[in-house]
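Part of the complex only, each chain left as placed.
We call the chains A, B and C, going by the order they appear; numbering starts again at 1 in every chain.
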Amino acid sequence: MLAEFNIIPLGTGESMGDSIASVLKVVQESGLPYKANAMGTIIEGGWDDIMSLVKRCHEEVLKKAPRVTSTLQLDIRPGKPQDRLTEKLKSVEKRLGKEVKK
Amino acid sequence: MLAEFNIIPLGTGESMGDSIASVLKVVQESGLPYKANAMGTIIEGGWDDIMSLVKRCHEEVLKKAPRVTSTLQLDIRPGKPQDRLTEKLKSVEKRLGKEVKK
Amino acid sequence: MLAEFNIIPLGTGESMGDSIASVLKVVQESGLPYKANAMGTIIEGGWDDIMSLVKRCHEEVLKKAPRVTSTLQLDIRPGKPQDRLTEKLKSVEKRLGKEVKK
């Protein structure tokens, strides 16, 4: 299963760089496969591993912010082999007949 | 904490009514405070209660659909008293000086 | 088509009440059918009417906040009659055989 999430701290100014950095530190330490982009972080794994990591990331941001809002998007496809983090776009590129920007 | 979520079954046709009904059945049985709207369901509770319920809802939909995508939106504000499910809009209505449609 | 959206102001403190009130004022003045909930506002209409309203709401929040993030969820079903804002849940209640909390 794939999960993209972003966590937005409120009450700590308009910049989110420090907050995103602290989240990515937790994600990197978890060892779960991930990819970061300009709007969020995508992780791949089972439900419990993903949700436990996402919880720790929220706890990390809540250390410095009095309130957070966040969005999670899930894509769950039980029968599919692993590594959809990269394979999903590769299959799209095959259909397009060319590469896309990543 | 408040969580709004919707679960979209793929590979089962364009209607989502049966799927939404099965999710709301699980939500009602959980006993957690909730409100349904045309685009999703909002539940209120602690992280673990909410995520355990959201997981059961996904499992329910995955009984009939080979793939699901879903969106969760969280609003976490540790110091706030309970019942933000109704109080949040009431405080907005106070500022507006009139009721909003719900 | 249905659209649920919420707009989160950054750099203006942790409260969102004033911002939500200013958004709902713009929505009410638009005349488009809407329903507010604890996590966002759902409006019903055609693409251009909805997006023009959503743009004005963002402009309103940007008058006071140096940055905003927002989420929109769309449900577009061309052949369906109007008033899905209330009919969608009614059809779910029929399947459930009982009312849900709204």
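Here, a contact is a pair of C-beta atoms (placed from the backbone, for glycine too) under 8 Å apart; a residue touches a chain by one contact, two chains touch by 3 or more.
In this text, all values refer to a predicted model and were calculated from it rather than measured experimentally.
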Task: Per this structure file, total copies of the shared sequence (3 shown) - done: 4
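By our rule, only the chains that are shown with their structure count from here on.
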Open item on the list: How many angstrom lie between the centres of chain A and chain C, each centre taken as the mean Cα position?
Closed with: 25
Task: Averaged-CA centre spacing for the pair chain C and chain B, given as whole angstrom - done: 15
TODO: Going through chain A residue by residue, note those that touch at least 2 other chains and give them in order.
DONE: 66-67, 69, 71
TODO: Quick one: which bits of chain A touch chain C in the complex? Just the residue numbers, please.
DONE: 8, 10-11, 13-14, 16, 65-67, 69, 71
Task: Partner chain A, residues of chain B touching it in the complex - done: 47, 51, 55, 58, 62, 66-79
Task: Residues on chain C engaged by chain B in the complex (per definition of touch) - done: 2, 4, 6, 14, 17-18, 20-21, 24-25, 28, 34-40, 42, 71, 73, 75, 77, 84-86, 88-89, 91-92, 95-96, 100-102
